[in-house]
Each structure stands twice: as structure tokens, then as C-alpha cells.
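One structure is given below, represented as C-alpha cells, and several questions about it will come after.
Apart from one protein chain that is not included, each protein chain of the complex appears where it belongs.
Here is chain A:
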Amino acid sequence: MKQRDDWHLTDALDYEHGRGDPFAAAVRATRMPMVITDPHQDDNPIVFCNVAFQELTGYDREEIIGKNCRFLQGPETDPASVALVRTAIEQGHDIDVDLLNYRKDGSIFWNALYLSPVRDAAGAIRFFFASQLNVTERVEAQQIINQQKALVEREVERRTADLRDALEAKTILLHEVDHRVKNNLTMIGSLLRLQARSIDDPAIVAKLDNMLERVDALAVVHRQLYQSEDIATFDIGLFAESLARDVIGSSGRVDIKLALRTRSLMVDSAHASALGLILNEILTNAIKHGFADGRSGTLALFTGEERGQGTIRICDDGPGMPATRRTKSIGAALITRLVRQVQAQVKWSDNAPGTCVTITFPKSETP
């Protein structure tokens, strides 16, 4: 018991300067609030507290000594944190935990408690030493940060949900518009066919058929656009190939061979319809004139890149045709004007035998 009474000696130090242990003097004088408890006494009471602890809690030494530390707890103190301290004491290890504590006047402060056992030479626990630090500002700052963070997260979540809804609405709208465009293109085709049926003059029927082919070409452009994942660019290479197959297929000409050297070639979607119509004019023209009067042969189609430009070349091996004769038809006018619209260039050349038409245009900026 003698050793435990040593604390009373250090208590006396307060009054009798120069006596005892300089470490004890340091503990008394430090600004860090500290207490020592005695687990060998009933309910592990505080046996020592320094001035800083009294100032922090607002209690006098007489009110502190002999009490268990729980007298600082109050209704808002987290029981789980208190349980951590209790377990540490029972198991004899140290603990570092933030506790909400109450001063004598009822005000609260956040206490960064560090508690550790003090063992003797044999390893037996003699005391518990606890230091306290008022971290109210840090904890409150952290709480504000957490609240702000939660607020921001909620807001972000709400905005994300809004955007998701907007995107969904946009997608539904796009599908609806798509559907109407498809329906209208179908109806336009049907109307033209019905009209063509009632006309006896083969020249007029041929003109209506040309119109039908143009509408069909636009329909193919649209079908390819809405079936593609990417709505900003359009694969004119893929389109040229399927259009060439369609045009030869619908002409019923099994004697025209198709020589394909095509690869994917992306252009801006805004140019898809114009380029589609240009290709339709050139392809149908090649079939009608290059392979006129049942003359068989080969239609060659190249799509790719030449000198940094998108390039499509359509060649027939027919009789060839002077360029001046092309300018009379609406088809030639369409080509001339549409080519300008998409900043493309079109060139007719001799294929010896036959004619080559080469269209060059800027490639899409996006790869």
C-alpha cells in the first residue's frame, strides 16, 4: 500500500515546491488535462487530476477525486464509445477514442481520450493514466464536413437522377421520331408505287421509278442511321456496299457482276443523306447506261481513303459516255448540287472500256 500512497506525496508537491519527482511536477503543470485512476479501489476512482483537467471540466479537485470518470458522460455520449473504454480497462490495454463529455455547467466538449495502463516491474496493472484533449473544434469541423459531404452527395444523386430521367425521355422521343420517319418513308414509297401503277406512259413511269429509288436510298440511309450505336457519324462505306447490292438486286439483272473493294468509311451524319443520294444517282446511272440493252458486265465499287480524303469510286465496263450528255438529267443536277453541299468533289474518267466516277470528300473528324 505504501507505493500507492506515493500519489499523496506528489499531491503535496503542489504545495511544497521542490519536493518529490520532477516528472510529477511536469504532469501537474502541463496544459494537457490528465487524470490517474486506481483500479484496485472500488469502481476505479480518479486518484489524481491536474489543473488543466479541472479547467477543462469546470470541477474542483474535491469534486473530482474519488469519482469514476463516467461522471463526465451525459445523455448524448455514445454508449458504444464508452463500451470501448470499459473493454480496454477490463482487458488492460490502451485506447484512443473521442467521447462527448459534459462540463460542470452542462456544456459539452469533445474529449480525445487516451487511456493506458501503468504496470509495475512484475507487469501487474497499478494505475490507469488518461490524458484528455478538447477536440471540439476538430470534431465539429469534421461533422460540418460530413454534413456538407452528405448534402453534396444527395444533391449529386438528385441531379444524376434528373439527368437520367432527361436522357430516358430524350431516348423515348428519339425512338418516337424515328418511328414516324420510318412510317412516313414507307408511306411515301407506297404512294409513289400506287401512283406509278395508274400511269400508262412508260417515260413517266420511269421517272416515278427514279423517284422511288431516291426515296428507297433515303430509307436505307435512315435505317442504317437508327440501327447504328453512334448517331454522330455514318459509315458511307457500308452504305455504298448495301446500296450497290440493292440496286443490282432490284434491277433483276443477274448478269451484272459486283466487284467489291470496300471498307468502313466514316462521315458526319449530317452529310449522310446527301452522300447517299449522290451514290444512288451514280449507281442507278451506271446500271441503266453502263449496262443498257441487257449488256452484261462488272460493276466495281471501291470505298476507302486516298490522299487523306474519303474516296468512293464506281466503275462500269460499259460503252462509256461523254460527260456532256449527263448534264441534261435531273440526276446530274442533283449530283452537282449535292456534291457542293457536302464539300465533296466528283470526277468522271475513262475506264477504258467504261466509265469511272470518283467522289472525294473530307472524312469525319471523329475517328
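Here is the rule we go by: contacts are C-beta pairs under 8 Å (C-beta built on N, C-alpha and C of every residue); 3 or more make two chains touch, one makes a residue touch a chain; residues count from 1.
The working rule: contacts and distances are computed from a predicted model.
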### Query
Quick one: the chain not pictured, UniProt calls it what, "ABC transporter permease", "Two component response regulator", "Glutamyl-tRNA(Gln) amidotransferase subunit A" or "DNA ligase (ATP)"?
"Two component response regulator"
## Note on the structure
Checked against the full complex, the residue among A:Ala80, A:Leu194 or A:Ala352 that touches the missing chain is A:Leu194
### Residue of A:Lys182, A:Lys207 or A:His289 touching the missing chain in the full complex
A:Lys182
### Task
Check the options A:Val27, A:Leu133 or A:Leu212 and report the residue that touches the missing chain.
A:Leu212
### Query
In terms of residues, what is the contact footprint of the unshown chain on chain A?
178-179, 182-183, 185-187, 189-191, 193-194, 197, 212, 216, 219, 222-223, 242, 245-246, 249-250, 252
